[in-house]
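Shown here: the complex without one of its protein chains, the others still in place.
Going by the order they are written in, the chains are A, B and C; count residues from 1 in each one.
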Amino acid sequence: MKEKFLQKEQFPKFINELMNRYPVYAPIKKNGFHVFEKISSPKIIDLEYSNTKIPPKELFFPRAETLFSYAKSKEGIDLIQDSHPDETRVILGIRPCDVLSFLLLDKFFNSGKFQDPYYQKRRENSLIIGLLCADPQSTCFCTSTGGSPFSEAGMDISLTDLEDKYLVKSLNIKGDQLLEQIPWLGTASERDIFDATRRAKKALASIKTEIPIEKLSDKLEKLFNNDAFWSPFSQKCINCGSCSFLCPTCHCFDVVDEKTSTGGKRIRLWDTCQFTLFTQHGSGHNPRPTGKERIRQRIMHKFCYYPKTLNEIGCVGCGRCIRVCSVNQDIRSIFKAVQEVEGG
Amino acid sequence: MEQKTLLRKKSNPYIPKLATITEITRENDINDLKTFKLVFNEKEHFKNFDYMPGQFAELSFFGAGECPIGIASSPTEEGYLLFTVKRVGTVSTLLHESKVGTTIGIRGPFGNGWPIEQLIGYSIVIIGGGFAFSTLRSLTKYILANRKLFKAIVVIYGARNPSELCYKQDLAEWEKSPEIHLTTTVDAGDKNWTKKVGFVPAVTKEVAPTSKDAYAIVCGPPVMIKFTIPVLTELGFANDKILLSLENRMKCGIGKCGHCSIGEKYVCTDGPVFTQEQLRFMPKEY
Amino acid sequence: MTTAEEHPKPEEEKTWEPKILAFLCNWCSYAGADLAGISRIQYPPNIRIVRVPCSGRVNPFYLIKSLQAGWDGVLVSGCHPGDCHYISGNLVARRRFAIIKDILEFMGIAPGRLNFSWVSAAEGEKFSKVVKEVVEKVKKLGPNKKLVKE
Partner (left out) sequence: MESLQNSMREIVRNLLTEHKIDLAIGYEKGTLPLRTSPCFVTKEGEIQKLVWNSCCDLDLTKYLFKPENQNKKIGIIVKGCDARALTVCIAEKQIERNKTFIIGMPCLGIIDKKKVEAAVAPKEILEVKVIDDQIIVKGKDFERTLSKKDYLQTSCLACRYNNPPIYDALVGGKPLELPSEIDWDKIIAEFEAKSPEERWAYFSELLKDCIKCYACRNACPLCYCKECFVDQTQPQWVGKTTDISDIMFYHIVRAFHVAGRCTGCGACTRACPMNIDLRLLSKKLEKIIKDRYNLEAGLNPEEPPAMGAHKAEDPQEFITEGH
């Protein structure tokens, strides 16, 4: 019952049915790359893509988000919270690695003494239709970070591209309920499921990068004060924020106030540990004064601190940072160097 | 769709509670230190603001932003909060320029605070330098209000010059009190100064508080801390009996924004109070 | 050079008055403005004056920030070339202004929003004429909508 198929020529019909019920977010091609956007028509969806430039974390943790506004009045100050739309939305076509990044962000934003209401609300209101990854890129290493090109974790429904059709698999009750609303979907045959399994195996085999992650955290901890280890990497880095801004698991933010003549608002914005200002005290003292400390922080945070506090690697192996780096700083070289230091 | 609703008392940790400045005390001659007395606009917010000495709050100056400030009042002082602010950045400058009656925002209390329960039954040595004495004032006040729970109380408080010593009224009271042994010192005295002249580490050595069943609690500029720790070690304080409060750049105060992280710890939620023992194993990124 | 889109709508046109921010050099144009005032020379009340120690003190930030803050036009006025109190501050200002003006106009800010003039302390009459000209220019352009932050 849960495994259906969707002929590709019926894809627009499928999307239209979704759009009749929910706002739909899907990858579209813009300026030479893909981004997730709320779509106005099924035609603009482009699923022939490896992955989006901006990770879909943006849908839950936007680049800029108003935390609250305030208005000045004679009596003083009135705080106003912009209520987030309560309606459920569908996010379609997300890759497994990016969905795993949501699970990681869930652990971070929803755990601890305080929870993040903005992130939480958006997560609750989203239905995730994932697109399994038949053709991973050479920079992908999701299998090393606990994922896989056919991982369905975190999805409500998964889509597998079978050339002329999609295998549509519901993975939980939310998925079931959604598919019940589209009764005309055909039930998948044994053959469809067999094809999907074949593709999964092929995809898995095509990922060549293997990072021995066990003990990575301990090894990095020992390397913390080893300047000779970090300097070749910090030497190359120009400390721009592109790797962390475009990382699906980076979640640091800055908070700024914006003033208008009648009031203002408090906004949070993506921030990155690569910037000087990130840690600089009001006195001018900077605990991470140079690029070396900052690049070390990024690596340590993902591969040492994350495992220690949340018992997970803070990386989903999407390879975006490798592709986006203008000086070709390759995170895989850092892993390799960690191994070599220990081996030698 | 983008309906705007007035805030209710929903617990959104990013939304400040409104408060009014009811009193401003100028703390030093050069006038870059002021203590603000704040009162929540809605009295019930005091109930929800359940704090302990050593915790901090994020003060909002609407239109400019927030800054984390240690709470200088003690929970035993009811009906108001005290914050001593040095004029450094944008928000603190605007606070300094504000008048009584200005509405500001408070989020908090945040951080772990001084581990009071752990301190019960011990002698307490409080060592402070400059305006970093604020949360130590809170602690001293709190201990004095619960005096019977503790053994000897030694306070060593130093500043650059007599004018830089904060909370002069409290100091005068403590000086007379038999409950507490207070030593104040300055780096350079003036013609009215009759008390000690000397740096905090040297004075600590001189006062030589006993380390038997005692905790040392240190707060001050980095250079003072650097030279005071060896003195305490010499006096026999174990590293887990030395407590320090850290400061790092901070934005959210609730362990989400990432700015104040030191290794896997966040100063805002795991700190700001750490033992010297903990710090030994943490990166020196503070 | 301007198009219809920049013009205010007819009903707005009646009530709308441009707001112009003027950065005046302390040693000349500011005194010029003062002279205009003392001499009771009339000029439009649309300008607000910021006194600066020299036109060379005017950082291009000020000009962009003014537009961002919703001013409809900006005027920078300094000493005539050769008369600068600091010898050449006004010449530095001239290059800076030329570049920032060219950049902004290239990007689509209408010519006339950014203005530069030389007015000496003795030229009260000229100051009033400059202000009149600037106000007229900006009036024709209508309210500034570009770069304004909502």
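Note that in this section a contact is a pair of C-beta atoms (placed from the backbone, for glycine too) under 8 Å apart; a residue touches a chain by one contact, two chains touch by 3 or more.
Since this is a predicted model, take the numbers as computed values, not measurements.
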Considering the complete complex, which visible chains touch the unshown chain?
A, B, C
Just one of C:Y30, C:W71 or C:F116 touches the chain that is missing; which is it?
C:F116
In the full complex, which bits of subunit A touch the chain not displayed? Write them out.
30-33, 48-50, 53-54, 63-64, 135, 137-139, 231-232, 234-236, 238-242, 245-246, 254, 256, 258, 267, 269-270, 272, 275-277, 290-292, 322-324, 326-330, 332-333
On subunit C, where is the contact patch with the chain that was removed from view?
1-3, 5-6, 60-61, 64-65, 68, 75, 81-82, 88, 91-92, 94-110, 115-119, 126-134, 146-150
Touch residues of subunit B, complete complex, unshown partner
89-90, 93
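Everything below uses one rule, namely that only the chains that are shown with their structure count from here on.
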Please compute the C-alpha centroid of subunit A, do the same for subunit C, then give the distance between them in whole Å.
48
Inter-chain centre distance, subunit A versus subunit B - centres from mean C-alpha coordinates, in Å
39
Give the list of subunit B residues in touch with subunit A in this complex.
1-7, 12-16, 18, 20, 41, 60, 62-67, 88-89, 92, 103, 105, 222, 247-249, 251-252, 254-259, 261-264, 269, 283-286
Which residues of subunit A touch subunit B once you look at their complex with the stated criterion?
67-70, 72, 76-83, 85, 108-109, 112-118, 224, 251-259, 263-264, 266, 268, 271, 273, 278-283, 285, 287-288, 293, 297, 300-301, 304-305, 308-309
